[in-house]
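A short write-up of the structure that comes next.
Only one protein chain is missing from this complex, and each of the others stays in its spot.
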Amino acid sequence: MAELFALLANVWDTVRFPLGGAACLSGAILCIIGTIGVLRFPDFYTRVHAASITDTSGAGLVVVGMVLMAPSWIVVVKLFCILGFLLLTSATASHALVNAAHTAGLQPKIGPMAKRGHDDEEEGAH
Amino acid sequence: MTLAALFAVLVGMCLLLVRALLGPTLYDRVLAVNSFGTKTVLLLGLLGFVMGRPDFLDIAILYTLINFVSTIAVLKFFRYRSFQVPLARRGDGISNGGDN
Partner (left out) sequence: MAYLLGIFFAILAFWMGNSGYYKPLMLGFAALSITVTLFACARMQLIDREGAPYVRLFGWLAYYPWLTWEVIKSNWVIIKACLRADLDIHPALVKIKTVCKSDLAKVTFANSITLTPGTVTVEIEGDKLLVHGLYEASTVPEAFLEMDRRCARAADPAEKRA
């Protein structure tokens, strides 16, 4: 039984670095995808949705990958602190942003918008 | 692989700078800067792992909190044009009538 556990620990120690690297890389690629969304979407309110990909799945995957590669338990605690703060503060910050834009009178574009030729963003009233 | 992730996050940051530079409204710029801060936190963590010094995570924790506070501060300043107005407990009817 002890040999089995030792073997499992050995396998885990060899597997966790490639696994963590893959998770980090896919999280970073999700960050790029979210940024592409921020660049492509037509108005401010829709860009917030694209930015929240970076904040939730991108950051989550990168942090999980770093947890897999962590050398000691204290690093794991710090990483979970970072993840918790990121999830709490990014949601609050995007709500504050959208609320401020709404209060200032920035009107969202409503309705289907497939195949728009040009961007005609209006200036916010501020 | 971690190094590749580091460069991918850097590419994302460069693309976000484009939105921060040409965002038509103020809020687009603040959104871009906030997202840039989130990516900076990830970059700091990955950099610590690439260089074999996970002590960088302390800086990343601090940057998370400072990023949030600075976003709120910028939004508050552009709404009230001042840092003097308290956000809570102002009692002018705007606060949602909770049952606290």
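Chains here go by letter, A and B, matching the order in which they are written, and residues are numbered from 1 within each.
Rule of thumb we're sticking to: a residue touches a chain if its C-beta (ideal position, glycine included) is under 8 Å from a C-beta of that chain, and two chains touch if they have at least 3 such contacts.
The shown structure was predicted, so the numbers you read here are calculated from the model rather than taken from an experiment.
Participant: Contacts of subunit A with the missing chain: which residues?
Facilitator: 30, 33-34, 36-37, 40-43, 45-46, 48-50, 52-53, 56-57, 74, 77-78, 81, 87-88, 90-92, 94-95, 98-99, 102, 108-116
Basically, only the chains that are shown with their structure count from here on.
Participant: From the mean C-alpha coordinate of subunit A to that of subunit B, what's the distance rounded to whole Å?
Facilitator: So the centroids are 12 Å from each other.
Participant: Can you check the complex and tell me which residues of subunit A touch subunit B?
Facilitator: Residues in contact with subunit B: 18, 20-22, 24-25, 27-29, 31-32, 34-36, 38-39, 44, 47-48, 51, 54-55, 58-59, 62-63, 65-66, 69-72, 75, 78-79, 81-82, 85-86, 89-90, 92-94, 96-97, 100-101, 103-104, 106, 121, 123-124, 126.
Participant: Give the list of subunit B residues in touch with subunit A in this complex.
Facilitator: Subunit B reaches subunit A through residues 1-2, 4-6, 8-9, 11-12, 15-16, 18-19, 24-28, 30-32, 34-35, 38-39, 41-42, 45-46, 49, 54, 57-58, 60-61, 64-65, 67-68, 71-72, 75, 78-79.
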